[in-house]
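Sharing a structure with you now.
For this view, one protein chain was removed and the others were kept in their places.
Order as written gives the chain letters A, B and C; numbering starts at 1 within each chain.
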Amino acid sequence: MKIVGHYINGQVSEAAERTQDAFNPATGEVTKQVAIAAKETVEEAIAAAQAAFPAWRNTPPAKRAKIMFRFKQLLEENAEQICAMIGEEHGKISHDAMGELTRGIENVDFACYGPQLLKGEHSRNVGPNIDSWSEMQPLGVVAGITPFNFPAMVPLWMFPLAIVCGNTFVLKPSERDPSCSLYLAQLLQEAGLPDGVLNVVNGDKVAVDTLLTAPEVQAVSFVGSTPIAEYVYSTASAHGKRCQALGGAKNHAIIMPDADMDNAVAALTGAAFGSSGERCMALSVAVCVGDEAADTFIEKMSGEMQKLKVGAYTDSSNDFGPVITEAHKNKVNGYIASAAEQGATIVVDGRDPEVKGYENGFFVGGTLIDNVKPGMTCYEEEIFGPVLLVVRANSMEAAMQMINDHEYGNGTCIFTRDGEAARYFSDNILVGMVGINVPLPVPVSYHSFGGWKRSLFGCLSAYGPDGVRFYTNRKTITQRWPSSGVREGAQFSFPSN
Amino acid sequence: MKIVGHYINGQVSEAAERTQDAFNPATGEVTKQVAIAAKETVEEAIAAAQAAFPAWRNTPPAKRAKIMFRFKQLLEENAEQICAMIGEEHGKISHDAMGELTRGIENVDFACYGPQLLKGEHSRNVGPNIDSWSEMQPLGVVAGITPFNFPAMVPLWMFPLAIVCGNTFVLKPSERDPSCSLYLAQLLQEAGLPDGVLNVVNGDKVAVDTLLTAPEVQAVSFVGSTPIAEYVYSTASAHGKRCQALGGAKNHAIIMPDADMDNAVAALTGAAFGSSGERCMALSVAVCVGDEAADTFIEKMSGEMQKLKVGAYTDSSNDFGPVITEAHKNKVNGYIASAAEQGATIVVDGRDPEVKGYENGFFVGGTLIDNVKPGMTCYEEEIFGPVLLVVRANSMEAAMQMINDHEYGNGTCIFTRDGEAARYFSDNILVGMVGINVPLPVPVSYHSFGGWKRSLFGCLSAYGPDGVRFYTNRKTITQRWPSSGVREGAQFSFPSN
Amino acid sequence: MKIVGHYINGQVSEAAERTQDAFNPATGEVTKQVAIAAKETVEEAIAAAQAAFPAWRNTPPAKRAKIMFRFKQLLEENAEQICAMIGEEHGKISHDAMGELTRGIENVDFACYGPQLLKGEHSRNVGPNIDSWSEMQPLGVVAGITPFNFPAMVPLWMFPLAIVCGNTFVLKPSERDPSCSLYLAQLLQEAGLPDGVLNVVNGDKVAVDTLLTAPEVQAVSFVGSTPIAEYVYSTASAHGKRCQALGGAKNHAIIMPDADMDNAVAALTGAAFGSSGERCMALSVAVCVGDEAADTFIEKMSGEMQKLKVGAYTDSSNDFGPVITEAHKNKVNGYIASAAEQGATIVVDGRDPEVKGYENGFFVGGTLIDNVKPGMTCYEEEIFGPVLLVVRANSMEAAMQMINDHEYGNGTCIFTRDGEAARYFSDNILVGMVGINVPLPVPVSYHSFGGWKRSLFGCLSAYGPDGVRFYTNRKTITQRWPSSGVREGAQFSFPSN
Partner (left out) sequence: MKIVGHYINGQVSEAAERTQDAFNPATGEVTKQVAIAAKETVEEAIAAAQAAFPAWRNTPPAKRAKIMFRFKQLLEENAEQICAMIGEEHGKISHDAMGELTRGIENVDFACYGPQLLKGEHSRNVGPNIDSWSEMQPLGVVAGITPFNFPAMVPLWMFPLAIVCGNTFVLKPSERDPSCSLYLAQLLQEAGLPDGVLNVVNGDKVAVDTLLTAPEVQAVSFVGSTPIAEYVYSTASAHGKRCQALGGAKNHAIIMPDADMDNAVAALTGAAFGSSGERCMALSVAVCVGDEAADTFIEKMSGEMQKLKVGAYTDSSNDFGPVITEAHKNKVNGYIASAAEQGATIVVDGRDPEVKGYENGFFVGGTLIDNVKPGMTCYEEEIFGPVLLVVRANSMEAAMQMINDHEYGNGTCIFTRDGEAARYFSDNILVGMVGINVPLPVPVSYHSFGGWKRSLFGCLSAYGPDGVRFYTNRKTITQRWPSSGVREGAQFSFPSN
């Protein structure tokens, strides 16, 4: 059986303490073995990155960006192959994989802007004949730890930008779908990246902990669930590193009575069920303002859901595929059961859908649950499955209060035609990414991605301008030149120019 | 005896679990009692800040800045009184206190730029008829914990900027010299700040821990020693907060053979002994390249040191005053003793200087030690006293290696006339603030202050542009308006515009 | 009779080729004589500015900004006196003069941000060990030519920013109301400005032409009517100068059927009649979409207009005052007459209002004209009087087409609740300053002011970020240092790093 190994210092390695099964979630079959790195293997990757740093930091940013331009080209040329890899290990249908990859490539575009993004600020005459300027210098070795649900996009949020800033990188992708990351690393090498600048290790908690505690690692970017994000943030911080850790979400859409309802239903169908709801920006709660809006929404949505097609990634006419593991399928089904038990109404029940020829796949069909209320398990926790909850609110204020009271604050949106409602919502909602009639308000690559509350730990959002700041160290230089004829007396007071 | 209390919700409070002596370090006498807040008192301050937040966040930035303009004016009008407060509790001579205050006021100037600094980025047409923009919104309650050595400046690094960004603030100043902070708070109130927006609590570890763990506190700025900085950073992070923690320093100056030596000596006299060396930017190590440079430097510097005048803050002809406590005086003297024991040469010994009329003051005179080497206690640790070490290096490379190997990376400088030496130094030195012929390269208020290595924990430097980013939360809004005639089908793939 | 002279090199001067009457427009009486500068006097001012330039350019920006901080304070302390000066010569009621002055002071606030605004961009390693950065250096002598309608605000748009950027300035204010400019110059001097940095000359076309052609003058900012703006732009350009020339306007408001009509009427009452309509941002055309909206608007507006109170500036309960001259009064009345002749309907006729005790004042009352159509004289030209035209349109598209076809493109606004209408309007309208439910969308001082089409000639808008760019010259420095041991061969091809 194929071994999925590591990529260290420009070489593929299969060093492993043990291996772990990788599944095709559509068939439920084990298709590969993933090498799980021992501590030493991770340290080897870190050492390779450390060794590659001095030359890479001195490579002019424009030269570094040139490699990103070529990388973009290679990604576009090999897009189909990447999508197939994603499908096979993650189960994502090809159109969705291509959507993910396209977003990822846009982050490579942004990395191409490196020379512009790395500009510091220069001040002439901060005092008489004294100049001062800032340089945004690279940090050294940076680590990225990425989740299974976007095997191409989330790694591409991190390493292209970190690398164009002059850092070297160790990526630990999800061991559920690791092939994509390895292939990305090879393409970047092909684009001209020197050995050791990007390294990929597959592993488990041992690998994570090694990255979080190694003194050479200067910074850690993480995307995953909130409990792990919290662990990563506090552990990396306790080891003196800078860290940004993105966690879970529970994204609400408010549907106002004046909303264009067909539009809202169409938008939410994709945003709730696309990729089986395994997205941290999935729209999993619809808060309808007024029973009339709720009834209309339920009616139209349940109609729309008749057309949903769930199945294997190999058939691109499918709308979405299986969830990632059998355990996760059971967990999602459990949430649906609990909803019913706790008093909610299952309008459409997607448990155990029939998928011909894929009877052992990890499928959950689109599910719609009405009369959900705060306090129910299905409301408080992130389901990460194709389950859309409907909550009924009496007013926009009540709807907003619900969102503001929730633990998470990743994304949210409102459907309305009213300018004032939109502005009041976006101003006062305690959520980092806000959509106005946009169900998945993922910021474009030249803005930054970040939730509020327990959806993100750290000062800086992912990618975009914040990503540049995260991956660089500010150095401020203050300069004067002594005039040989001029002597100054000692100054004992604090200098104030 | 006068009680120095707290400032909570616009009111002076003397609530205290216990009180603690505050000294006049020049006389060694206890002059006041500082109220040490109980946990409940700190929580009261946090609650006041939390209550003041909603109205303050909705106050337009230009209105918030208007208060800063008035605050600046009041600071200038009351500068002498502030300097006297500093002198009495810290011991700093008035010209030095004025230097500190002037720098602090420059941070208020920067806070006046608030409306400009808070601009987000707007993108028209991130997709067809879709716009996206970022808003830098305030965080809520922010805490600042500040050290004894700059009782005016370091608080002014923090709260004006945090407040102009729309946050409310709880400041815990050093309990050694707390009067200045209280007075600043009162002036800001007089400038028009609403109750509860700025609160000051005096306290000890109880107060610190309350701030680090309270769920309402969103962010913590700290300046102090490295062990405490590390504790603050890991504790605040473990509680999910953003944190920037500035720690200790050991700032080296490289003196090149081509340096203008008189200039370098004059510059270092102030930078090493000013404020008794109790500055995190104090220049405490001179690395002379070549014995000829070292011998000349020692000769000229020891000559210059004859003129040093140490004494009480009440005589403005003094160059510097006492250190902060008797315990600290003993510690500094201990470092000097250890240097001699470990093989260094005490060229000028400042221990136990005679200061007429102030025999009980905590004085240490200017001290110069030659032949210091890495590994010696006096070299590895931060002395925080008026002690200048001289290290001899054979080459610029060797001198730079020493700096790069040191635990701290706060400030550094080089004395040279050579453009290439300056550029090579500033590019490759692992220090956050670099001076070229500038001995104390403290960035001006419109740049940011931050060391590297174990001198700063966190992503973002203090004040300036980084300060704005630290005190704000990015919110990204993506907006489209549905054309009523147009319907779109559901989109299941990840949206890529 | 009092002579209003010049302010040259820190001295008041009354040098005049001739003098010209200045009126109190409320009484129609001549109250002062304005000195009209001969060419030599203007040249003297230019020479003073030229002489003051070298020292001023070398004054650190933070020091220059310090003077602006003090200037702001003096303006606030002397606000009443300034408003009285404006009232006496311009006729503006005190609340309106205070509104103008407040906006002007906000431009001084922005000038206080100088050190931040003047930052250049720094790039490390544009090539191997080659750095490059930009410095925004001052130009030298800059001229400003300002109109009568904002005797405080428009000069304050220009000289504080130009001066904080390091330039020296010659201001030629309107000879109708010049006292304010002279007083501003004296206050700035009092704030610490060195002699010659700001000079004020009163004059006519001779003064203007001298400024436009003098080789020492590097840049010209102008605000006035379009024909003169065009003349200024082409003349200054033909003499090699940079120039920004702001001209006339015809600002339309679209009133959509869903608009909050009471709100729109209240907003337009102020925006159409405030300051007698003598504002380049006055809202002088209401385009009602649909006859129902038009009829409602006319009814409510004519009702509201019953309450309008026109009179002298000395009574602060008045809503607005006289127009600037008798000739201008006649011109405005002529436009009203022409409207009737060309088929429009005079709904409220403000000609020759009764103002007790001010029978010789230059008063025109609020006037409302319905059924105005493109092609009518009153529609095509800028009236600059308290006259509101109503045009009826069948659709939003038709209303927008009218605006886009008009010669001017200064300001515009839409009244609606609909987010999509607002976005479509703001995206597609060919106007530089757009309001959504904001009748006078004058950008705040930290944004920039500029119309499109024949309302502005030049690349850069007035004040704000564009103002900084206008008043500075980009210098780009590229630096490398030769390593003495390294020799390079000659490179004949174009260097591409």
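By our rule, a contact is a pair of C-beta atoms (placed from the backbone, for glycine too) under 8 Å apart; a residue touches a chain by one contact, two chains touch by 3 or more.
What you see is a predicted model, and the numbers here were worked out from it, not measured in a lab.
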*For the chain that's been dropped from view, list the shown partners it touches.*
A, B, C
_Contact partner of the left-out chain, one of C:Phe297, C:Phe320, C:Tyr335 or C:Phe384_ = C:Phe320
*Touching the absent chain when the full complex is considered, from A:Gly10, A:Gly28 or A:Pro115*: A:Pro115
_Identified contact with the non-displayed chain, of A:Gly104, A:Gly274, A:Pro322 or A:Gly419_ = A:Gly419
*Against the chain that's been left off, what residues of chain A make contact? List them.*
62, 65, 69, 72-73, 106, 109-110, 112-113, 115-117, 119, 124, 129, 131, 418-420, 423-424, 427, 444, 446, 479, 481-483
*Can you list where chain C touches the absent chain?*
93, 95-100, 102-103, 106, 121, 123, 126, 130, 132, 134-135, 153, 219, 230, 233-234, 237-238, 240, 242-244, 260, 262-263, 266-267, 269-270, 273-275, 279, 304, 319-320, 417, 422, 426-427, 431-438, 440-444, 446-450, 452, 454, 457-461, 465-466, 469-470, 473-482, 484, 487-497
_Interface residues of chain B (partner: the chain not displayed)_ = 58-62, 115, 118-128, 133-135, 137, 416-420, 422, 436, 497
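Convention: only the chains that are shown with their structure count from here on.
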*Length of the line joining the C-alpha centres of chain B and chain C, rounded to whole Å*: 43
*Could you tell me the distance, in whole angstrom, between the mean C-alpha positions of chain A and chain C?*
48
*Could you say which residues in chain A touch two or more other chains, in rising order?*
121, 123, 126, 134-135, 417, 422, 436, 497
